[in-house]
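With one protein chain removed, the remaining protein chains of the complex are shown where they sit.
The block that comes next holds chain A.
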């Protein structure tokens, strides 16, 4: 690739050149941002930037530009740093001004008493990879990257723990990369191997992470966590935002050394240092080799993390949408057929599952979230059916997590994030999820027994999540409410103990003798291209606008009054709430952006079918409330 890519390899050089030109005119900061933004706007240029998500840390050059797709897990206190400092040039012995922005460490001999020192403010965010990101999304992101990764020369693969073959692999891999133009970009296979490398790499440190908790929301997550230093627009970021961050990677080992060093005699005289507990130091200054620092130059909020969709809201996106809208109805039909198979031939449940998958909290009216559609699939067959079902859902959505609601997990797992005042950080919980994550609650795993107090708290938190789409983070002296937007799917045998917007009892039409095999065959029968279409469809349908005309409003009102006339007990305000959501989702699923009379009738119809089914179930079971 041409050498003009200095802005990727040596971004600090660009920054410093601009600083030198500026003559301390403060406008240079804006110019730097402008420059990088401009570079990244260029076609495809952002795909040349290596991503921390795909490339293992030791392959990345320190102080180069990297990107990171992540969730803001915690926000630390703002810190003051030397924006500009004065130092003595060792060769000329003259005082020079240096820029301290986008750096962790100053060069030697800082004159602390200089009048030219400018103190500036920045904030640190603790970022983790998007929790529950599906493997296919990760892989697809990795493949689309065209970054040329040159391993740093200092990297020596550790030989002790690896078998010979693996070693070989590790050694040849970088060499392959070093050769210019081996056409590595499109080569998915070699990429795959490489993306596997980090996983084996990161498990090693995570083994010793007992003393260093990387604080991932979900158990069993991997990948780098990152301390992102944010310089501009601090107020525009919120906790749990998903971002794609472009920034300068800093892994200076000094960062670690400073943290480790402790001289008790110094502590006595300078209590400023003793203020931080060891826990706090560990949380805020972890070794840079495990948690790299990233100095943010540019951040793009991610509306979704589906790699198959154009990510930026540009012209190509609208073109993409309009071209896909034509296909919408046919893809829907195929997807419905697929889901029907998966749900053992139950078409109605498939329809509802489809609606659930495209639901989205689109707005809030005072405390009421609108658009949420929590589905309770009751009557699920036992024995690993739900597990397979989750795997299929996982294949379709970019972000998902299956919470097996066994007594043990409910009693022991931390769902709600909690502030740890000793370490001064927010300890994550499984409900700290990115927007539009599919949360799969498997209630079939629940057995009889006693919930302890943390279990009760967890169940309450799940109930709050479903009813209000919010999670009350525990700040020990008070609770703080964080709104969220999570699609919750509950699978259960009978009616779920959690509230839900809509319950569908599953009525299997087929009873395959071997469930595993049945589901695997269905899954295998789909081509990747087909599955990809489904993925695009589900992400896209969610983003469409929607409205109701006055005329249809009137019709809906009339309808409601009529229904109530016949039997006021049967239809309540809650039912109307639900039917309005169903109608909305039904229209969107067909690519229609306004509610038509037909759409309303259809919504009414399927809701009636569903209700008659639940009634049936009730009379069957008798004692169910």
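Here, contacts are C-beta pairs under 8 Å (C-beta built on N, C-alpha and C of every residue); 3 or more make two chains touch, one makes a residue touch a chain; residues count from 1.
One rule holds for everything that comes next: contacts and distances are computed from a predicted model.
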Handout entry: Omitted chain (choose from "Centromere protein O", "SERTA domain containing 2b", "DNA replication licensing factor MCM4" or "Spermatogenesis-defective protein 39 homolog") - UniProt protein name
Key = "DNA replication licensing factor MCM4"
Problem - Residue touching the undisplayed chain, where the options are A:13, A:38, A:78 or A:233 - result: A:78
Completion exercise
Where A:86, A:104 or A:501 are the choices, the one touching the absent chain is A:104
Exercise for the section: Check each of A:283, A:426 or A:441 against the chain that is not shown and name the one that touches it. Expected result: A:426
Completion exercise
Interface residues of chain A toward the undisplayed chain are 74-75, 77-82, 85, 100, 103-110, 112, 119-121, 235, 237-240, 252, 254-255, 257-258, 261, 266, 269-275, 363, 365-368, 370, 419, 421-422, 424, 426, 456-457, 460, 467-468, 475-478, 480, 482-483, 546-548, 553, 556-557, 560-561, 564-565, 568, 572-574, 576-577, 580-581, 584, 625
